[in-house]
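In this view, the complex is presented without one of its protein chains, the others remaining in place.
Labels run A, B and C following the written order; every chain starts at residue 1.
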Amino acid sequence: MVENWDDFLFPYQEASNELKLKLRGIRSQYLERGERSPIEFVTSRIKPVDSIKEKMQRRHIDESRLSEDMEDICGLRIMCEFLDDIYTVVDVLRKRNDINILEERDYVHNEKASGYRSYHIVFSYPLQLVDGQREILAEIQIRTLAMNFWATIEHSLNYKHPDVFPPEVHERLQSASETAYKLDEEMSEIKQELDRDLKKQKDKHE
Amino acid sequence: MVENWDDFLFPYQEASNELKLKLRGIRSQYLERGERSPIEFVTSRIKPVDSIKEKMQRRHIDESRLSEDMEDICGLRIMCEFLDDIYTVVDVLRKRNDINILEERDYVHNEKASGYRSYHIVFSYPLQLVDGQREILAEIQIRTLAMNFWATIEHSLNYKHPDVFPPEVHERLQSASETAYKLDEEMSEIKQELDRDLKKQKDKHE
Amino acid sequence: MVENWDDFLFPYQEASNELKLKLRGIRSQYLERGERSPIEFVTSRIKPVDSIKEKMQRRHIDESRLSEDMEDICGLRIMCEFLDDIYTVVDVLRKRNDINILEERDYVHNEKASGYRSYHIVFSYPLQLVDGQREILAEIQIRTLAMNFWATIEHSLNYKHPDVFPPEVHERLQSASETAYKLDEEMSEIKQELDRDLKKQKDKHE
Partner (left out) sequence: MVENWDDFLFPYQEASNELKLKLRGIRSQYLERGERSPIEFVTSRIKPVDSIKEKMQRRHIDESRLSEDMEDICGLRIMCEFLDDIYTVVDVLRKRNDINILEERDYVHNEKASGYRSYHIVFSYPLQLVDGQREILAEIQIRTLAMNFWATIEHSLNYKHPDVFPPEVHERLQSASETAYKLDEEMSEIKQELDRDLKKQKDKHE
């Protein structure tokens, strides 16, 4: 049982601080080299106690098994410019020795029924505490700016209207998600075309 | 003449730090009250020396008049969820006593030829330095997440391909901007519909 | 009456964040110029609710007059290397237009009975909130590293042993404070001697 939520959440907050700093460091490294970064920005949040309790009920998670069974108490989010950047970031994360990836879920190509798109990585992070090491479960969501636009607003609407959306609203949101995704594809194509152009001009000059 | 760019930019960096903290404080105040914040997140940047020099040439700005004539050396950006939030933020900024608004430009409803949309506020900020007060020119850009999606990518493409875009690319980017704007309008309409629904339900219960 | 302490303390936290950033900016400005900074480091704290309640009782402050009558809910601390630096910092603060100094208390030369030494400045700070400007009372304590050594430990001993210290402990602490102060004076004298030396050498070379 959780006797004191502040005590319970402390290691998650610490892990979150360390991981956010480390992920922002990836962006810094690309920029320091003079390269475009596949990471545009990084945010983090600790799941509020109310949401933890609500999810325990909904998913039948026992309070004594929270640390093992709830994967997103410590949540990080990485925003990318282009679709390809998502998979570049996934590759970079797979190579790190300071996290142990447990599961990957590609909601970019297999969107949820709501229209939600993102790439999820669940992992454990060995946190050093005064009394020794502890493995902390955490989740990173990787998405484009367009996916983040949609997910932020959908979450905001959901928050204020906690019931299931009326079918018509559900469809309009799905369709908006589809449009946002097509915008992502269009931007990628424009980038590829410009890159081809640039290559041609260079080839001419040689 | 600017003898030392670090010296020249120091007050801009200080002003930027203070203003970013203050704008983030607006968001905190809404959240502390348990309300949705019209500000989703805030970023800032100091214009790199290369860009300052390039703009001086392009706009025929004399180096001795940089502090008076270049308005965006200190740049802040506020991202909003919904179109309406932009104007809520503008109202909140107009009421502040610690900035003096000099000019407002509504590129939300009057987009630039490129397709760029944002609301710009140019203002001066009285910065306290060791040797007294100094007025610093600064610019805030206020935009939705969808506008930010488009502007971020367009800027990134521009950066790598500094020449004028080929006409076909120009048109595709304009059209993508239009689609992003329609997504903003669609999301606002969905929100309004849900708000009306919520009101009806409440009225029934009374 | 204070109905919600989080609501009550929010503006103090905001003011504290802004003031800490601004005071650290003073240090940055000296360093950027290549000069020694009279400010070594800056800390801040919001008075814990328990301490506010205890002080209300002890000082007979009415809860409805907390914002007007309790001056140190928002507390800042500036640490200096040398005794003289304290008065340099006081001068710099007096020139700022963004704070209104209400009272100064020189506990450096008029130490408290406990042996406590610091220079206190009570001031009001015009904070910009969503609903308009609000004057926030705040206190800055300016002290040397040696004074901070003594005050930190005395506070720590007091915290764990909340009763009045036994007379013998009281005297030992007073005497330790005196020794720390003499160390400050000795360090200032050494600095002056070295500065005289340096001047002599320069004069010879000319």
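Keep this in mind: a contact is a pair of C-beta atoms (placed from the backbone, for glycine too) under 8 Å apart; a residue touches a chain by one contact, two chains touch by 3 or more.
This structure is a prediction, so every number in the text was calculated from the model and none was measured.
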Let's see if you follow the contact definition: name the visible chains touching the chain that is missing. A, C
Can you work out which residue in C:K55, C:R105, C:R134 or C:K191 touches the chain that's missing from view? C:K191
Tell me which stretches of chain C touch the chain missing from the display. 36, 40-41, 43, 81-82, 144-146, 148-149, 152-153, 156-157, 159-161, 165-166, 169, 172-173, 176, 179-180, 182-183, 186-187, 190-191, 193-194, 197-198
Chain A, residues in touch with the chain not shown (by the definition above): 6-7, 10, 14, 17-18, 21-22, 25-26, 28-30, 32-33, 92, 95-98, 126, 128-130, 132-133
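One rule holds in what follows: only the chains that are shown with their structure count from here on.
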Testing understanding: with touching defined as stated, what is the shape of the graph linking the protein chains, line, ring, star, complete or other? line
Hey, which chain is the most central one here, using CA centres? B
Starting from the Cα centroid of chain C, hunt down the chain whose centroid lies farthest away. A
Counting only Cα atoms for the centres, state how far chain A is from chain C in Å. 42
Compute the distance, rounded to whole Å, between the mean C-alpha positions of chain A and chain B. 25
Give the residues of chain C touching no fewer than two other chains, as numbers and ranges. none
